[in-house]
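With one protein chain removed, the remaining protein chains of the complex are shown where they sit.
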Amino acid sequence: MSAIIIFTAVAIAQLMLAAAMALASIRMFRGPRAQDRIIGLDTLYINAMLLLVTFGIGTGRVIYFEAALVIGMLGFVATVALAKFLMRGEVIE
Amino acid sequence: MLPYPILTLMLVLMWLLLNGFTLGHLLLGIVVAVFASWAMASLRPEKPKFGKWYLLPKLFGIVLYDVAVSNLHVAKVILRAGSRKHNPGFLAIDLEIRDHFAIAVLAVVLTSTPGSAWLEYDSNDNTVLLHVLDIDNEAAWRDTIKNRYEKLLMEIFA
Partner (left out) sequence: MMVNAADIPLWAAVAVAFFLLVGATLALIGAIGFVRLPTFYERIHAPTLGTSWGIGGIMVASMIFFSVAASRIAIHEILIGIFVTVTTPITFMLLARAALHRDRAEQNGKAPDKHTGSGSGPEEIQDEA
């Protein structure tokens, strides 16, 4: 019984997060400006991180947590570098 | 020996959370944390001056509640974006707090709250430019920031 509840919830949550990732990538492709694309990339990263944690609950493995942490850090560094580039025209001054 | 005891303790806790609690990891975590706090000391960061630090949990509770409420509010605005027009706008506020840590905490609070975004802080005249999703109750926004957050932050970072 509890396995059915958890697997149903995990499946629905995965569908929702996949839809959120699709919407974020729509905004990333449509723009219209560079800052919209960058914030779309950031949203994509965060939703991918949440999807990995949800995979972790579905499979019962702890290893997905570490992958999620790495994705979160990469997303942060990537977004900061891109925002810096937009403002200054170079990343390292 | 230990320039930043709280930072060192937090790093040890983080190490144990990531690796699981064993005696070996406790010792390794302490070694890493002590070296990291020495590295931090050589950067000579500004130290926060805490006044009534015991009010921090109160601030944390208020923020968690406010974030939940404004989550619901923004979700409503998004879901009926076609039928009723919301009125977004910019809002410039003069701050009274000068402490850098207090301003940083205020920035984190206002950005994590959906419905208000911290755009720019001007350190010359100590003003901050915000963007709010619903500017119709502008006085309420000013009141929230001034009385609810800023007063508490001024007591915490005296």
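List of remarks:
A and B are the chain letters, set down in written order, and residue numbers restart from 1 in every chain.
Here, a residue touches a chain if its C-beta (ideal position, glycine included) is under 8 Å from a C-beta of that chain, and two chains touch if they have at least 3 such contacts.
In this text the structure is predicted, and so the values were computed from the model without any measurement.
Across the entire complex, contacts from the unshown chain go to A, B.
Only one residue in the set B:L27, B:A41, B:L56 or B:A117 touches the chain that does not appear here, and it is B:A117. Although one chain is not displayed, chain A still touches it through residues 1-3, 5-10, 12-14, 16-17, 19-21, 23-24, 26-27, 33, 35-36, 38-40, 42-43, 46-47, 49-50, 53-54, 56-62, 65, 68-69, 72-73, 76, 79-80, 83-84, 86-87.
Counting over the whole complex, chain B has residues 14, 17-18, 67-68, 71, 74-75, 77-79, 81, 87-92, 107-108, 111-120, 122, 125, 127, 129, 131, 133, 135, 138 touching the chain that is not drawn.
Note that in this section only the chains that are shown with their structure count from here on.
Chain B has its Cα centroid 22 Å from the Cα centroid of chain A.
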